[in-house]
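Quick one: this structure, given as structure tokens, is what I'll be asking you about.
With one protein chain held back, the other chains of the complex are shown just where they sit.
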């Protein structure tokens, strides 16, 4: 297990390096001049070239890349063109908000999805049909629309939950949680269908395996077979789908943050995009990639922990 | 037409898929012909009626500037629907050729391509596209292309796995041996296997991309603010929902119904290709009395044993009487068509026959494990005078725990791959014998030793995939013994094993049977195995017992023509080491 973890960790390093390089060149090589954007259409060419010099854009590309990459290794993601604040500082303030919603959404997705999937696989019939339809529809509702509807219902019709705003977990964990319930549902519902379908298929597949017959023949109670043996064996694909759901949820949080008034990376980034604050955008992309790489790593380790065949080969 | 093509065609003609497909056509046409269909100019403002609900003038109401929602919806779809084609196209153009190459060539190409896909999977699509939006000043085409590149990893995986799967089929090897040129192998044996998975993937990806683009347009990115689009309409609706929430309804419906229709068509094709696996619940033991009645005239093949003869019942560990089991419809032939037999206490009874003869089904019925859709229509299975077919779920569970042990054909798959041998054995011991944790550990070690494992403590810490076939089967036997059963049901227990291992397992079964004075019901297709182990044997064909008797008699002086055929067809090394090969005997005559 330890060896597997170190192999996977070692593999993540080149992935992260390549992703960082790609991010840099994506922003640099795509046509468009940040200085011109920043100054607006009325700028003279003198102003543009002055700004170029000020931002260091007149140095050769490779030089700029190497110094950027060097800074990156020291944890320096650059400084915002606009606010002059360190990109890392802004991001580390906003990132926990976004990641915690995405995490909560993934947990929500897993709990509801696995329950529904098990129900469909074990009961079949009407329950199966219900889960099929519920899953298909949940996957098809756009998260931003759902977010708006949830705010509408809970802010106006039945105000039991805070519809918008954010409270840091440090100041009040209960308030923090209450404020994140609606965003969690808006972001997580789409994944419920995916997880439920995957669970249903994986469990149905496991139920036809011979070891289940061995356990039934030994007189093991049904709930024990399902809860202990079948679920454990079916867990691999479910965890993988949930991890894809987490990556998807990160993007979804970015979209719905403004609706719920959450001070996350989405809000930060959308502002940066509008005013062409490239270092901030670059930094945000990198941070997200890092989160995804870590998430994939954790997923691999969870799958390995649950399945001895992955762990021991 | 390929089989996959047929499957796709069948799938999309099923009602749900057909309706969805129809709805997609309607939506596409409506968006394409928005110019003619819209009752109003989508940009025309009517400030006298802003944010109205549905009226006779404005069927779906108006927005905050008094513009007609219906017209804006009609005009707001085509941009999204058309732009969504770009990422899907890019992703197919990159993913499919690379996937084909990697799946066909494998080796370093495959490793490299997989790594590249891993890199793409590390980049969250939306965030990267936001960065593109920042540097290109909202160039939607470039954003769509970049998104296509990012999602090409998924298409690549689908194409690669389908190719690799087809590449490893023996029919491809046969084509290679026939020296068929590579391009013809690709075109004939490999590409057709990609069609199905790629169609599904394209549908699902298109719907995902469509949702993604509406998200962008909701964020005010990519699409010009002047022309209406569904995302931007949602934004307007959301901004004004405190005043009049009505507008959320048509917008939400347009979006959700389109995506739902796309997903449903995709799922229908997926199911058409993979075969919709009906979730199978645990087999139901009780017999279907109603069906039995309908089948009343299906006459049993052999004369039912007369259980009134107290003799048979007393000496027998297990009596099966007129057992009838059906798998298909009522008019189909029965899988088990009136089987009656009596297994004496302490004997080894063999049930032989070819595949499809009903021998395994008969044996599994004893445990109430007839696999669905099989149903027991009639008959009795008496164990200690108790009819197992009349038992409820909990009664049957008691019998399974304490009276019967099952040994299956494939020892590897009969063990739960996620738990160690020791943990599985201890779990069953605690359940079946009510042992404490400590006592279970001790008994587990004793049992493993009893089945011939010299190093029980090592084996106990191993997982099934770490065991050889012979050791795994010994472990299976230990599991079967954990309930101290009176009867051991062994379903082809040595078929998956090498002959030298088979011999050892047969020896083990013989020893256990005599030491524990257990009754053994052995199912086998191999007459040699039966000769080695069984006292008496019944030959089955087409769900009936055609001959029954002592092993000696049935194997050396068979009466029924079918038994004779079976014995003759069995290739053998006979005792005098003279080859009595069937092929040569026939040729000689």
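By written order: A and B. Residues from 1 in each chain.
Going forward, contacts are C-beta pairs under 8 Å (C-beta built on N, C-alpha and C of every residue); 3 or more make two chains touch, one makes a residue touch a chain.
Rule of thumb we're sticking to: contacts and distances are computed from a predicted model.
Candidate names were "Formate dehydrogenase", "NADH-quinone oxidoreductase subunit D", "ABC-type multidrug transport system, ATPase component" or "ABC transporter ATP-binding protein", and the UniProt protein name of the unshown chain is "ABC transporter ATP-binding protein". Counting contacts over the entire complex, the absent chain touches B.
Only one of B:64, B:110, B:137 or B:504 touches the chain withheld from this view, namely B:504. Interface note: of B:8, B:194, B:447 or B:566, the residue touching the hidden chain in the full complex is B:566. Only one residue from B:10, B:182 or B:511 touches the chain missing from this view: B:182. Hidden from this view is one chain, which touches chain B at 2-4, 169-171, 173-182, 185, 188-189, 192, 354-355, 452-454, 468-471, 474, 498-504, 506-507, 525-532, 551-552, 555-556, 565-575, 577-579, 581-584, 586-587.
Quick note on the criterion: only the chains that are shown with their structure count from here on.
Centroids built from CA atoms put chain B at 30 Å from chain A.
Residue ranges of chain A in contact with chain B, taken from their complex: 11, 15-16, 18-19, 22-23, 26-27, 30-32, 34, 37, 120-124, 128, 136-137, 139-145, 148-149, 151-152, 156, 200-201, 203-205, 207-222, 229, 232-233, 247, 250-252, 254-255, 259, 269-270, 272-273, 276-278, 281-282, 284-285, 288-289, 292-293, 296, 306-309, 312. On the side of chain B, the complex with chain A involves touching residues 115, 118-119, 121-128, 130-137, 142, 146, 207, 211, 214-215, 218-219, 221, 231, 234-235, 237-238, 241-242, 245, 248, 251-252, 255-257, 259-260, 262-264, 267, 277-283, 367, 369, 397-402, 404-406, 408, 410, 413-420, 427-428, 431-432, 463, 465-466, 476, 479, 482-483.
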